[in-house]
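Apart from one protein chain that is not included, each protein chain of the complex appears where it belongs.
The first chain written gets the first letter, and so on, giving A and B; residue counts start at 1 in each chain.
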Amino acid sequence: MRLTRRRFLTLSGAGGLAAALPLDAAPAFGQSGPVRVGVLAAKAGVTAPVGESGLRGVQFATDRINAAGGILGRKVELIVEEESSPKDTVERFRKLALSDKVDVVSGAISTGVGLALGPAAEEMKTIWLAWDATTQKGVEETMPKPKYSFRSTDNECEAVMASIITARQWKGKFKTVAGINPDYSYGRDNWAAFLAIMKKYGMEIQVVSELWPKLGATDFTSHVATLVQAKPDLIFSCFWAGDTPIFLKQAHAAGLTKSTKLVLTTGGGVHESLKKDFTPEGAILGYNCFYFENPKASALAKEFTRWHSEKFKEWPNYESDHGYFTIVAYKAAVERAAKAAGGKWPAQDAIIQALEGVEAESLSGPRRYREDHIMEAAFFQGLTTHKNRHDFVTIDPVESMTTKQIQKPSGVGLYDWINGWKV
Amino acid sequence: MIVRALGVLAAAALLLVPVAGIPYTTTLLLPAFGYAIALLGLNLLFGSTGLLSFGHALFVALGGYTAAALTSRAGVRSLEVLLLAAAVTAALVAVPVGLLCVRYVKIYFGMLTLAFGMLFYSFLYKFYTLTGGDEGMRVLRPVLLGQPLQHLDKVAFLTGPFYYYALGVLVLAAIAMRRLVRSPFGLALRAIRENAAKAESLGVSVRRYRLAAFVVAAVFGAVGGVLLVVPTGLADPLLAYWTHSGNLVFMLLLGGFDHFLGPVLGAVVFILLQDAVMSLTPYWRFVFGAILAIVVIFFPRGLMGLLDARRAPAA
Partner (left out) sequence: MLFLVAAGLQLVFGVQKILNLACGSFYALGAYAGVSAVRWALGAGLPAPLFLPVLLGAGLALAAIGPVIERLLRPIYDRDESFQLLLTFALVLMFEDVIRFFWGTAPHQLGNVYLAFGQLRIGALTVPTYNLVVIAAGAGIAAGMGWFLARTRFGRIVRATAENREMAEAMGVDMTRVYTRVFTLGVALGTVGGALVIPATAAVNEMGIDLIVEAFAVVVIGGLGSMRGAFAGALIVGVVKAVAIATWPEVEMLAIYVIVIAVLVLRPAGLFARATA
């Protein structure tokens, strides 16, 4: 980790990195100066591990691109700033856009920040490729027709996929349901989506408990006690941070995990902390858009996983793939636009046009940006198993669904879309 | 003399920054103006009245959300109306909160204000249908003095008309505060700070004066808050978090609470310093903590205290 930090410091250091020194076997870089990519990564608080993960994906992409000659012969240079509160992050964005004059900004995870950066990107006419933070509010209300902002996949995708699997796997096998979700927009949106889909599938369920702990809480004794009293057949949770293993641990200690079905839509983000000790088998676990041990993984994914585990002594999670994709998508768009411009570095408008509908190979397979600037990707979920060589759970079989199945198409409201399904 | 000269120099610099053509620095200073106004209020509370509030961010956030609610929910765009509404809202909230808080002094006051600040934060976070929750509430671009200035994009707007407008509000606020501090009201406050019992015995209603100071500080805080959120375009609950209040106090101390212009200096220096340090190291919090510690231990009177060594130290 310290290694990484130093690296970023050297990369972002002077900003006056002139034509880079040739690397070992790399070709000499183009004369028109480096491509400057601003990165907004969370460094503190509950989103910090996710921010770090995204940054690693960006770093991996950048290293590979530079080793292969950069983008149109220009080296990619990263300028990393911190994502913190919306106000401060907008200010860092402004610095990247106005002072560092970056060509593109990659980053942002938290919903509040995402909501603030959209208009900021439009105002400063800087292309922004988000890693996460896509709420319906941001898409529908504030930025119906963005030009410079490219968002990630919808926040509800995981809940949608998990709900579909739940309906298929356990139809008729559960009656009472409890929800324990972090108390903010993400938690609320996912719980609502789950309930809507259960209704759509005609599942007759009864909600016996709805708990709303603070995001990142570290003690669930009272919550677990309440759940034990409520005796739900199924517990739905979209925890994605350090709260996930703590909740499971305390639930297990109270005997809750033995008899109750679990749906953990996003727990895969912290999969390494979900130890076999307290995480049961047979739970639905979601890994967002990257699963580290996918039997169908591409060579690229395997290379990345190996690189990550050797360098950081831990397995990668989905945010790395989001980060990775933003960089390769940008490269692909630039190259696509350059073809039309006769091989020269294209104008920003051309790049934006090329980004719409661009397809690039991410760590988990092909991804693209839709014409309405929303990302399309594959999601991975499955039932947990203890049959592996780690001390934490994995999923088997690995099920994959694309956003074509689990993300609402452009121009349709989420609930209208769900209601229109044919089940 | 040095102070005067530096002051003139600084004022000139501030006036010329937008013209110098560095858009980033210009936008960087905008929150400094907002903070400076909020700090003028905090200074009244701490410097003059001796009450250190660790919840001042409450009023800054209140101002921000008032602006947000009015622009994005009620369609009100006039900045003058926003500022006025923020001031009124702050006063309305400050009265009951102040009544509770000014009963106590020192540590209790600090703790109670911290609690209220966090209460407001929780309120903003929880009541999401009203406030937008963690996603916050949008702040749409306001209209300055009746000029919509549609032809300017946001950056040009911020680095041009809005910059001078904010600076103007700051100057007005500073003048108002100066008058206040020098008035009998201000004198009474200082008397209370020195020796509350004595002041009481001389017929000064200690509690009422403290409440008044609290309300005035709140108003200044909210006005600053409005100017703070316009560049961001969003008001979010973190504006009310206790560490934000802590930063406000930090700025005040850095600038020097003893001197009238301390707040302004503190805000500007803090913002510029934060920008520089944040780009240098991810461990900028440590650096800032160290700076604060050094200031508290060695330079409690802040930068103004350093510059103005001739002034007699306050008790």
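Everything below uses one rule, namely that contacts are C-beta pairs under 8 Å (C-beta built on N, C-alpha and C of every residue); 3 or more make two chains touch, one makes a residue touch a chain.
Everything quoted here is computed from the prediction, not taken from an experiment.
Engineer: Using the touch definition given at the top, which of the shown chains does the missing chain touch?
Structural biologist: Over the full assembly, the chain not pictured touches A, B.
Engineer: Identify the residue among B:Leu112, B:Met137 or B:Val216 that touches the chain left out of the display.
Structural biologist: The one listed residue touching the chain not shown is B:Leu112.
Engineer: Check the options A:Gln206, A:Thr221, A:Ser309 or A:Gln405 and report the residue that touches the missing chain.
Structural biologist: A:Thr221
Engineer: Pick from A:Lys75, A:Lys137 or A:Lys249: which residue touches the chain that isn't shown?
Structural biologist: A:Lys249
Engineer: Using the touch definition from the top, which of B:Arg103, B:Arg182 or B:Lys198 touches the missing chain?
Structural biologist: B:Arg103
Engineer: If you put the missing chain back, which residues of subunit A would it touch?
Structural biologist: Counting over the whole complex, subunit A touches the hidden chain at residues 1, 43-46, 48-49, 51-52, 183, 210-214, 216, 218-219, 221-223, 225-226, 228-229, 241-242, 245-246, 249-250, 252-255, 270, 273, 275, 277-278, 314, 391.
Engineer: Touching the absent chain: which residues on subunit B qualify?
Structural biologist: Subunit B touches the missing chain through residues 46, 50, 52, 54, 100, 103-104, 106-108, 110-112, 114-116, 118-119, 122-123, 125-126, 242-243, 246, 249-250, 253, 283-286, 288-293, 296-297, 300.
Methods note: only the chains that are shown with their structure count from here on.
Engineer: Using mean CA coordinates as chain centres, what's the gap between subunit A and subunit B in Å?
Structural biologist: Using C-alpha averages as centres, the distance is 37 Å.
Engineer: Looking at the complex, which residues from subunit A come into contact with subunit B?
Structural biologist: Answer in residue numbers: 5, 8-9, 12, 43-44, 81-82, 85-87, 90-92, 94-95, 98-99, 110-112, 115-116, 119-120, 123-125, 135, 137-138, 142, 183-185, 188, 215.
Engineer: Give every residue of subunit B touching subunit A within the complex, in rising order.
Structural biologist: 22-25, 27-28, 31, 125-126, 128, 133-136, 138, 153-155, 228-229, 231-234, 236-239, 275, 278-282, 285
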